[in-house]
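Of the protein chains in this complex, all but one are displayed in their positions.
Here the chain labels run A and B in written order, and each chain numbers its own residues starting at 1.
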Amino acid sequence: MPRKIRVLVAKPGLDGHDRGAKVVANALKDAGMEVIYTGLHQTPEMIAESAVQEDVDVVGLSILSGAHMTMFPRVMQLLREKGAEHIIVFGGGIVPVEDVKKLEDSGVSKIFGPGTDTRDIVKYINSVFSE
Amino acid sequence: MRSGYDISALLERFYAGQVAAAARLITILENGGDDAEKVLDGIFSRTDDAYRVGLTGPPGAGKSSLLYQITKRFRKKGRKIGIIAIDPTSPFSGGALLGDRIRMQSLSEDPDVFVRSLASRGSLGGISNCTDEVTDLLDAFGKDLILIETVGVGQSELEISEKAHTVVVVLVPESGDGIQAMKAGLMEIGDIFVMNKSDHKDAEMAAAEIANSLRLKDIPEGNWNPRVILTSARENTGIDELVDVIEEHRSYLEENGLIAAKRREILFSRVRNALMDRIEKRLGRSEMVREIMKNRMDDVYNGILTPYALVHELEKTVKIK
Partner (left out) sequence: MSSKKSYGPSKKKYEEEYSKLSLQDIDFTTVSGAPVRKLADPADIEDLDYVEELGFPGQYPYTRGVYPTMYRGRFWTMRQFAGFGTASDTNERYHYLLDHGQTGLSVAFDMPTIMGYDSDHKRSEGEVGRCGVAIDSLRDMEILFDGIDLSGITTSMTINAPASILLAFYLSAGGKKGISFDRMGGTIQNDILKEYIAQKSWIFPPEPSLRLITDILAFCSDHVPRWNTISISGYHIREAGSTAVQELAFTLADGFAYVEAGIVAGLDVDRFAPRLSFFFNAHLDFFEEIAKYRAARRIWAKRMKEKYGAKDERSLLLRFHTQTAGCTLTAQQPENNIVRTAFQGLSAVLGGTQSLHTNSMDETLALPSEKAVKIALRTQQIIAHETGVINTADPLAGSYFVEALTRDMEEEAEKYFKKIDEFGGVVKAIEEGFFQKEIGKAAYEYQKAVEAKRKIIVGLNEFQMEGEKIDIPLLRIDHAVEESQCKALQKMRKERDNDKAARELDLLSKAARGTDNLMVNIIDCAKCYCTEGEIIETLKKVFGEYQEPLFY
């Protein structure tokens, strides 16, 4: 049996817009992945610890409050500190183009903007693990 | 996908208390195979201490909220806690949505609590095939108390009684859970029955119903008398009592030498299950079985042979090993 891809879908920060996170969580589940959904209002510390305990392959962060430049780098840093830098981190939400560039330079693997087809996210994750 | 784990290095980090190593070892156990056996052999000598509590009941009964409240109480008593939360794998996609952490948010900041969500994968529903193994691992990781939450759908939750010292059955007053429980045989496995959502208007009546049917069971003198407790995870009531009764049940088992018996039971079913698993796999792989099946199935189709006659034939031909 091929190993299942495990994904943590988390909502960091204070905004409660979880429509996107839940749609993505469902889509990944329907694509055969095991999705751990953390719920709302997560601190970067909670997210990193959950990711490590669950030994996930991927973390997906959804953020629409504009706090992405604080939240993403913090999660990345905590994952590194916990020896989990192998985890792929992707994001979704309202993130301006130049921030996308900065985040991707800092190790976030990909940012999916508004209007993303969930199949593209599935395809992306599968491609990362297909080699 | 990563593979080729260095098990002994992982075990070393595991014994040093590294959460990431424990988490990775669980993944290895989930994936099964030789690596999993290596891990289990490695930790076996350290698995005998943790007390195991199973929580089961229908979806929506509030099990994870209850689990969260219990965990907070036991943490105040200084226990180190491992939590295994199992949700069903979708039979259509093979994926799963594991949401129990939502209820346990603040626990992820407590270094003495380890939460792992498992999908039931190949198993039929409520429980994962590697629950025993993951429980052992958390035991070996130094957890004193391991809480196992399973979704009760159908018969699968009965397996929990093979894995836990204390089984807590969580029910809610609405939608006739009481009757369902009796049908599903939950009445046989529960050491403690929790009627959650005690603020519901029918809660007391539903609890009384359960208590009544327990009385009818005619439990021999000196045996554990299953208890019925009203709780509200939302209002945070009845939780202290639940924790006390779990402790009481534990004392009862200890005083009557039943913990050791339980251990034997757990190990027995472990050996049996592993053996069955192997036999099944071996049969599945066996060329000879496949040949016979291919050649002889026509006779079954054509009514020359009954299915059982073919099984007898196979039994005679196939040797295990």
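We take it that contacts are C-beta pairs under 8 Å (C-beta built on N, C-alpha and C of every residue); 3 or more make two chains touch, one makes a residue touch a chain.
As the structure is a prediction and not an experimental result, all values here were calculated from the model.
Touching the missing chain, out of A:Ala10, A:Ala25 or A:Ala51, is residue A:Ala25. The missing chain, though absent from the display, is touched by one residue of B:Glu30, B:Asp100 or B:Asp191; that residue is B:Asp100.
Within the full complex, the residue among B:Ser64, B:Asn129 or B:Ser161 touching the omitted chain is B:Ser64.
Summarising the interface, chain A meets the missing chain with residues 13-19, 22-23, 25-27, 37, 39-41, 43, 64-71, 94, 96-97, 113-115, 117-119. Touching the omitted chain from chain B are residues 60, 64-65, 97, 99-100, 102-103, 234.
Note that in this section only the chains that are shown with their structure count from here on.
Across the complex, chain A is touched by residues 1-3, 18-20, 23-24, 26-27, 31-32, 89-90, 92-99, 101-102, 105, 108-109, 114-117, 119, 121-122 of chain B.
Per the touch definition, chain A reaches chain B in the complex via residues 1-6, 25-26, 28-39, 41-42, 45-46, 49-50, 52-55, 82-84, 86, 129.
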